[in-house]
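Note that one protein chain is taken out, while the other chains of the complex remain in position.
Let's look at chain A:
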């Protein structure tokens, strides 16, 4: 009997549910993520703790992940919903790192060695990359030019701005 192939978007939802379960049961420290509304698996909210020994330490940074219907063939987009002063985060909060782009899709000319999106990557790997991006900005692929300048030329000022944002995210 000829059986109709699976419905559109089914793979994406199945995969997102698996990843959600995995993150709940065995997610990395300092990260939590999941759908905003369990009726819509394509919009997630996540919280990332600022890495220790960086100006981001002590902060908890909220962001959204928006998944395409063909996830995981294509990557999600990630956007911080708090104030974020960082060389690799656009002023509107959009995160710009290599793992969020497949090879060939090169808006910021990432180093050739940097890890790219492929269907074997995961939300967990993205969030871990974002954590290490907070600790170590990549000034070769700047998204926020002002943050790039300050980070390069005045590290003390960079620290002050970031710490002020940390206090804001904590409601202080």
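Everything below uses one rule, namely that a residue touches a chain if its C-beta (ideal position, glycine included) is under 8 Å from a C-beta of that chain, and two chains touch if they have at least 3 such contacts; residues count from 1.
Note that contacts and distances are computed from a predicted model.
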Fill in: Chain not present in the shown complex, as UniProt names it (candidates "ER membrane protein complex subunit 2", "Brg1-associated factor b", "ubiquitinyl hydrolase 1" or "DNA sliding clamp PCNA")
"ubiquitinyl hydrolase 1"
Worksheet item: Which is it among A:41, A:117 or A:158 that touches the chain not included here?
Response: A:117
Practice prompt. Touching the hidden chain in the full complex, which residues of chain A are there? Just list them.
Written response: 1-3, 5-8, 10-11, 14-15, 18-19, 22, 70, 72-74, 96, 102-109, 112-113, 115-122, 139, 142, 145, 148-149, 152
